[in-house]
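One structure is given here, and the rest of the page talks about it.
Removed: one protein chain of the complex. Kept in place: all other protein chains.
Here the chain labels run A, B and C in written order, and each chain numbers its own residues starting at 1.
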Amino acid sequence: MSKHQVRFRVRYAETDQMGVVHHANYLVWMEVGRVELVRQRGFNYKDLEHEAGLFLSVVEVHCRYIYPARYDDEINVETKLLRANARLMEFGYDIRSASPDRLLATGVTKHVWLGRDMRPARLPERYRGVLSLD
Amino acid sequence: MSKHQVRFRVRYAETDQMGVVHHANYLVWMEVGRVELVRQRGFNYKDLEHEAGLFLSVVEVHCRYIYPARYDDEINVETKLLRANARLMEFGYDIRSASPDRLLATGVTKHVWLGRDMRPARLPERYRGVLSLD
Amino acid sequence: MSKHQVRFRVRYAETDQMGVVHHANYLVWMEVGRVELVRQRGFNYKDLEHEAGLFLSVVEVHCRYIYPARYDDEINVETKLLRANARLMEFGYDIRSASPDRLLATGVTKHVWLGRDMRPARLPERYRGVLSLD
Partner (left out) sequence: MSKHQVRFRVRYAETDQMGVVHHANYLVWMEVGRVELVRQRGFNYKDLEHEAGLFLSVVEVHCRYIYPARYDDEINVETKLLRANARLMEFGYDIRSASPDRLLATGVTKHVWLGRDMRPARLPERYRGVLSLD
């Protein structure tokens, strides 16, 4: 079972006056994680949008915040595909700090494929490789 | 039972290239909603932070996306206090567009009170009025 | 000479760990200001994009920060059209806090009209009313 990881540093603009990362940014980080998972499977989400006219629309988000991320922390997002078929995808995330290695948050996002008309669509056969479960 | 509402327009910067509001912004809108609920109960979240050194830290977020918000839509966030005691608070949200009136998303957030040392704290007696359930 | 104003409160998410509003948000506020100026002249920027396929693309931004905005401050953005013709528009902004009334920042933004192909375009005759100088 492969692990899909992406690393980056917390930006100053991502903090709030509580002195930690504002909680909405974890959703942006999960998005960075699932784009990398798609890329590591040989697809490019940008091409899916431009060539196939398919958008992976978010229908549900759940996030549990365990320990606060701080400015300049090195963040590691581990993404797993939990469920996938031609109509929907579900991803799970562990968001960790690198030093010390610590679990900061866990999340799940559910998605449906939409066409250019913003209606539910089926992922064409040629893109189904993106769906193989870990 | 009172309803706590706040209205504003979708900002251009809140959209993404899918042509709709990026899903992370709904968490920012829920935050605007709960700050207004606190204000309408006669408290000011800013003062709680500055005077009492108390922070309402997010420990869990759940959001269901039903219909996309678009640039320039007038948004109405209805916030309810679902559960509250000296240690934690739980809020529920309906995010609606004004015209046509349509439910765009529903959400729940859970919070604990933290002191300046970022450890769990109890809300002092004089602030307990903020806790009364709707 | 008319003044174009828009008011809103600083959101918690707009602060950073310095305890004040992160400077990038002032660009978002200027955008809110110029959209309202366009609306108050009887146009809707949303319609310009959708119907006319015209985008008011930013080519230059300048902002001077005088006094920090803080969470929950009521902000007043005053926008003026400084220069306008069929190809470009230039706006000036005063960003003020409401109480106490204080100038927080001043800014200027320059824009060109782009068509759907992202190339420079001329504003069609029927939209020229938006161009009248203050």
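One rule holds for everything that comes next: a residue touches a chain if its C-beta (ideal position, glycine included) is under 8 Å from a C-beta of that chain, and two chains touch if they have at least 3 such contacts.
All values reported here derive from a predicted model rather than from experimental measurement.
Residue-wise, the contact with the chain that is not shown comes from B:22, picked out of B:9, B:22 or B:80.
Of the options A:28, A:66 or A:103, the residue whose C-beta touches the omitted chain is A:28.
Across C:47, C:60 or C:74, the single residue that touches the chain missing here is C:60. The missing chain lies against chain B, touching residues 12-13, 15-20, 22, 24, 71. Residues of chain C in contact with the chain left out of this view: 17-18, 23-25, 27-28, 31, 49, 55, 57-65, 68, 118. Residue positions on chain A in contact with the hidden chain: 8, 11-13, 28, 31-32, 35, 44-46, 71-72, in rising order.
We take it that only the chains that are shown with their structure count from here on.
If you average the CA atoms of chain A and of chain B, the two centres end up 24 Å from each other. As a whole-number value, the distance joining the C-alpha centres of chain B and chain C reads 27 Å. Those residues of chain A in touch with two or more other chains are numbered 17-18, 20, 24.
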